[in-house]
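Left out: one protein chain. Kept in place: all the others.
For chain A:
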Amino acid sequence: MKSFTYERATTPADAAGIVASNPGARFLGGGTNLLDLMKLEIETPTHLVDVQDLKLDRIEPTEAGGLRIGAFVTNTALASDERVRRDYGVLSRAIVAGASGQLRNKATTAGNLLQRTRCPYFYDTNQPCNKRKPGSGCAAIGGYSRQLAVIGSSDACIATYPGDMAVAMRVLDATVETVRADGKTRSIPIGSFHTLPGDTPERDNALDHGELITAVTLPRPVGGTHVYRKVRDRASYAFALVSVAAIVQRDGSGRAAFGGVAHRPWRVEAAEAAMPRGAVEMSNAVFADARPTDDNAFKIPLATRTLAAVLAEVKP
């Protein structure tokens, strides 16, 4: 691990200011992904700004009838919150489908949104990777791509966003709240928070350097049956090959977002009108623009079948 200096910020704007003024600085939340990457020297920050003292660890009701989840709320605390289990079950389900108990006790809400891809070529510093080292090339294209993206990818990058929590937040229409060094705040809809790789795969999201996530807000509950179905190579503690976060109403209408298939949680709102007519029609619309590799083409029928299983499960 490269040497770095460490400090604890006292307010969100203070934290944003310190990081914004230092290109080598990074925020430190739980650290469960960042420290892993620092040990491998994939991330080499020169200064860490610990955000644990910013009092961002509460879940509070909003005036709009929703919930405001502090950026530092742990995955365990969020999944366990009674309001979340009752009104936003898909979020609790997605969180407990990811990582291990130890990691969920430490991982934060903001950190989970910011976790980086698990593409094996991003992790192997001997390989070219446009995300890790812009302009070096992509070893995943034409390489071992079984776990990688089938849609929304580019000629520069076929990495996937690895998380589960954000897939549920996408189907819940969450909003990411941030603050910048000058104290200005921003509300970013979750659908435009994670970016597509395009020709700048080094970017994972819409944040500027030094912009700090302070909270994620959920709108008023929409009712319905909440399901998170994750398909993976082992039954627990593995990343998704494909996952489906769905909220289905009694009349068969609903919403669904897919994990494990793209550089961001994948949701096509226009395809949701097809949900009452079944998984095949909806999935065909969701994956119309897919560009899978030979290794990962299986993910598309797998996504269709996972959605079919979800719809069968919620049928009254």
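Simple rule for what comes next: contacts are C-beta pairs under 8 Å (C-beta built on N, C-alpha and C of every residue); 3 or more make two chains touch, one makes a residue touch a chain; residues count from 1.
Keep this in mind: contacts and distances are computed from a predicted model.
Novice: Which of the following is the UniProt-recorded protein name of the chain this complex doesn't show: "Aldehyde dehydrogenase iron-sulfur subunit", "NADH-quinone oxidoreductase subunit F", "Sulfate/thiosulfate import ATP-binding protein CysA" or "ABC-2 family transporter protein"?
Specialist: The chain we cannot see is recorded in UniProt as "Aldehyde dehydrogenase iron-sulfur subunit".
Novice: Kindly state which of the options A:13, A:28 or A:311 is in contact with the chain not pictured.
Specialist: A:28
Novice: Of the residues listed, A:48, A:156 or A:262, which one is in contact with the missing chain?
Specialist: A:48
Novice: Need a quick check: the contact residues on chain A for the chain that isn't drawn.
Specialist: On the chain A side, contact with the omitted chain comes from 1, 3-6, 28, 30-32, 35-36, 39, 48, 50, 52, 76, 79-80, 85-86, 89, 92-93, 96-97, 99-103, 105-106, 235-237.
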